[in-house]
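With one protein chain held back, the other chains of the complex are shown just where they sit.
As written, the chains take the letters A, B, C and D, and residue 1 is the first residue of each chain.
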Amino acid sequence: MLLECVNLTMKFGGLTAVDHVNLKVQAGDIIGLIGPNGSGKTTIFNIISGLYKPTTGQVLFEGSDIARRRPDFITKAGVARTFQNIRLFADMTVWENIQVGRHCRYRQVLWDDMFHTSRQAAEERYANQYIYELLVLFRMDHLKDEIAKNLPYGLQRKLEIIRALASEPKLVLLDEPAAGMNPHETKDLMDFILKIRDMGITILVVEHDMKLVMNLCNRIAVLNYGKKIAEGSPRDIQSNEEVIKAYLGKR
Amino acid sequence: AGCGSSASQGTKTAPIKFGVIGPYTGPNAKPGQSMKQGVLLAVEEINKAGGIKGRMLEPIFEDDASVPAQSVSATEKLITKDEVAFLIGTFNSSTTLADMKIIDREKVPMLVPIAVAIEITESGNKWVFRNCATNPMQATQLMTYIFNNTKQRKFAIIHENTDYGKGLATASAAFIKEKGGEVITETYSIGDTDFYAQLTKVKNYEPDAIIICGNLSEGSQITRQIKELGIKAQLYGYGGLSSYDYNNIAGGSNEGLIATSYFESNSPNPLAQNFVKAYKAKFGVDPDMFAAAIYEAVYIAKAAMEKMSDQKDIASFRSELRNALAATKDLPGVQGPTTFDSKGQAVKQVMIVQWHNGQKKILFPTN
Amino acid sequence: MLSINNLSVHYGKIWALKGIDMEISQGEIVCLIGANGAGKTTTLRTISGLVKPTDGTIRYKGMSIGNLEPPDIVRHGISHCPEGRQVFPRMTVMENLEMGAYTRKDRHKLTEDYQRVFDYFPILAERRWQLAGTLSGGEQQMLAIGRALMSRPQLLLLDEPSLGLAPFLMEKIFEIIQMINKEGVTILLIEQNAYQALTIAHRGYVMETGYISLSGSAKDLLHNEHVKKAYLGE
Amino acid sequence: MQELVQQIVNGLVLGSTYALIALGLTMIYGILGIVNWAHGELYMLGAFIGFYLVVSLKLPFIIGLMGAMGIMALFGLMMERLVFRPLRDAHEMNMIIGTLGISIFLMNAAIVIFSPNPLRFPTEFSNTYLSFLGISITLQRLLVFFITIGLIIVFNYIIQKTTIGKAMRACEQNQDAAKLMGININNISLITCAIGAALAAAAGTLVGPIFLVSPQMGLAVISKVFAVVILGGLGNVAGAIWAAFTLGLAESLAAGFLSSYYKDVIAFIILIIVLVFRPQGLFSSHSVEKV
Partner (left out) sequence: MYKTVKRTVAGSAVITVLALPYLGIKTYYLHIAILSLINALLALGLNVIAGYTGQLSLAQAAFFGIGSYTTALLMLQQKISFWLAAPLGIACATLIAILIGIPTLRLKGPYFVISTLGFGEIVRLILLNWESVTRGPNGLPGIPAPDPISLGFTVLAFDTKVAAYYLNLTVLLLVLVVYSNTINSRVGRALRAIRNDQIAAEVMGINLTFYKVLAFAGGAALSGLAGALYAGYIRFISPDTFTLGEAINILVMMVLGGMGTIIGPILGSVIITYLLETMRILADYRLIIYGLLMFIIILYLPSGFAGLLTATGEKIGKFFVASEKPAPVCRGSAKEISEPVESEV
């Protein structure tokens, strides 16, 4: 098991945003996490990535509990994420954004950076090669010197994903990657996500676009008011009465 | 060091330039202004009377805003850019101490008319000459007066947390302890306005007398707040508390306060009388002690230069001036006679005055 | 009701709108679709006065509003629900709604309008005293729409109102839009979900990098080959 | 015991002087998002105007107080147009430099205009001494305390409860959205500056008579007032008030029962310790930050 959330609960004052949620992610999966607005999806992402400390519960990543660890530790352990509201380093270039995304994989120490030692040069060279390949793979190499905030919305989302991939994660968490994209662009995005899976990276995705979720995911978990109300294959979920009532609505 | 020795100072007719470093801006701008006026008056008088062997005096004023680093820059400029013959200044002890390194290196004599820290003349710098009483001198004189003339033996000292205030407080406290008196010490920072906390403590201590070591602005608020809190003790103060500026803002709270003073405009000294008259005519106000002290310093320099032979270059001018200053003996001045000891310190007697209805009565020296 | 003529907008050197023309009549739902960065948001921001046009005119009920400040435009009955929610994060849900009604003179009628917003979005009623900054993304989106309704506008500008909403709410949003339209409010709608948008709209415009490339009745656009391919994902 | 009570009374009065100055400062921050380093100078100018109205023109103190507030409100409008509005969209550090420049400018201009000499500011209340249970206080000090409390209540109500107050807060949180609500942010900004400057003038005119009036009086208190404002949570009016009284008391008690040498250190040590445990200030209600 790559990731396992055990009995996760998160309370904000009187509000229980996540309520005893259990979730398992196997390596190689694309798992969808869906649910009505305010049902606690982003909160779960925030807990897994270390931004929130859960009230109770564990997050086991490759068997060890990472809940309540610092975000940078968790990233280093192999979990990367994107944000529902894009959070790029707005004043830095595309290239620099990805370099920062790769921050925890550089092996040089402070000393090397201060004196530009040969190890620093070697590390940078290796990293630059890696970043370049990522950009080419996702067809953004022509934009490498653009300032992030000047990119159109769709490309900003894409850059966020590439930035997350730069840290060579085992698991990426994507929070509404298709928000603000038209159906055509969403199709591109789906190809893009499949490419990521083919790189051997496991994916946990929150998304309200059912076309994307149903086509991509091999398993889907549904939240409502912080509780997990269903889990299963896309087909099961689509026909689950409770899910239809709480989330999908009738078509 | 590297300054080109232009001969301008050496020629017989060129004016003699000297630098006056003082706080013309910043928290001590007011005494800085008095310093400027004292110098201007002295220079005007000397030049009108034919200068020094025909050479006019030309003061160059540089502001240090009471900040040591700025004072150092000012000194550097005066010495190496303006090539002054000597310096007069500064107001604060810290700025003076900072400048002393440079005058030692560049070999330029400096007259110190106001700064009172004991180190200035104790550090072995042979280029400084001070024509005012040091902190311990002043404290000793006031405390001796108290112990000789009153039965007060239990004191509270409240002092400004600067070299000036602290120096006075330390010397006063040491004297009291040596004489077997009791004392507590409280402090405040420049710019403070509320002293109730310290004074409440003082009130509970029930001292016979309170000694205020600080400047007029905070001093006036301290005496006012002493009255507001209903503390009944004899008040003493140093320096600034004998000025009329202090009286103006004390709002009557200074009634009965006894303070030391370097200079009184009703002093019987005839030089002082003339000075007061001339100063009032030129600037429309009575001179304060800072104006008097720096005025005297210019005249000390004048007397020394008059004893010198003609000099060809600035370096020998400076060093001979130093020697001439060191030889100053019993030179009459507005603050009384000046004699420099081997450290360049003049022994100066302070006056002790008491406020009564906005006027000062000279308690000491009695005559 | 609103007529835009040869409108141009620059952001510094970027020429975002390159002379567009648009016409919206009283009581219509008009839908604006286009790819990312086409200039849709810019069009709305220019109408509501946040961005100043470099050329062209905007006439609203016959008067030129191109150079008015946003508050004055709001006072004329135009309400803009902006892209990216833009709620007041350190104010409660109630206070946010109250701000929506800032220009209203008939303050005694507000309770009714609060109730209407809570009927549309029951979750907001539950979150009434929560600071808006701590709401979930979708909740903030609902709040932004609700807030825009509070001023009882005559012309409502909606910028991707369905963004980040759960599927059943997405349907509901389109129902709500139709409902308020029936009450007489004219609506200019930007949507990524072009299919749904065109289904409820009367007319539509398609934008491409600063130009209007196509316009027509919603039905025509729905069946247009180019639209189908580029925006409906077929 | 009696000393303790006296020190507490001292601390409350001292606290109210901090509170009065902090009130305007925290309001301008809370609404315009500008940390106004020139606020001490508004306080100083207010005191000078109060001085001229009361001492030179011999107006009754209360009239002088209101006059000074009125005149400084106009000055606040001018500041808004010339200083705050141009800085409104600037980078945080540029705002600091900008307002610092104005602060240096105003203080030194005041030195040239009014001379650096401090002035005494006697009023009809400053010579009435009250004394009970061995505690002494002047009527003027008591007045400061009560007027401060009054002003606090009024302004807190305005900001928290009235629509205009909410509009002020909305402007700070999101200018574009505020415009879209129909809020004229220029007017709000003008009103805020006028009120902020009037509050500073109130502080100057009330506090001037207890202490002295001088061009440097703003500089002397501004860092303490910043400590107060931060301790209370920036932009939080009620918090600032509590913090002002807390600090006033702490200083008084520290000087009275520990040592006056470290009286000023106490204020800042409290500030740092509190912030370490409550990074949003003592009285701010922010809990978990929503990410």
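We adopt the following convention: a residue touches a chain if its C-beta (ideal position, glycine included) is under 8 Å from a C-beta of that chain, and two chains touch if they have at least 3 such contacts.
Computed from a predicted model, the values in this text were never measured in an experiment.
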Among B:Q37, B:S94, B:T193 or B:T328, residue touching the chain not depicted: B:S94
Touch with the omitted chain, as defined above, among D:A90, D:L130 or D:I164: D:A90
Listed residues B:T80, B:T144 or B:N204, member touching the removed chain: B:T80
Missing-chain contacts mapped onto chain D: 29, 35, 83, 86-87, 89-94, 96-98, 100-109, 111-112, 174, 176, 223, 226-227, 229-230, 234, 261-262, 264-265, 267-269, 271-272, 275-276, 279-281, 289-291
Chain not shown, touching residues in chain A: 42, 45-46, 49-51, 70-72, 75-76, 80-81, 83-92, 96, 99-101, 103-104, 106, 108, 110, 113-116, 120, 124, 148-150, 153, 156, 163, 167, 175, 180
Where the missing chain touches chain B, by residue: 1-3, 24-25, 29, 61-63, 66-70, 72-74, 76-77, 79-81, 93-94, 97-98, 100-101, 105, 117, 119, 123, 161-167
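In this text, only the chains that are shown with their structure count from here on.
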Chain whose Cα mean lies nearest the overall Cα mean: D
Centre-to-centre distance between chain D and chain B (centres being mean Cα positions), rounded to whole Å: 37
Where chain A and chain C are represented by their mean Cα positions, the distance between them in whole Å: 30
Interface hub residues of chain D, defined as touching at least two other chains: 288
Per-residue overlap in chain A, given as positions that touch at least 2 other chains: 12
Of chain B, residues touching chain D in the complex: 25, 27, 29-30, 161, 186-189, 191-194, 196-198, 200-201, 203-204, 217, 220-221, 228-230, 245, 248-251
Complex contact set, residues of chain C against chain A: 33, 35-37, 84, 123, 127, 130, 134-139, 141-142, 160, 163-172, 192-195, 229-233
Contact footprint of chain D on chain C as seen in their complex: 48-50, 69-71, 74-75, 79-80, 82, 86-91, 95, 98-100, 102-103, 133-135, 147, 151
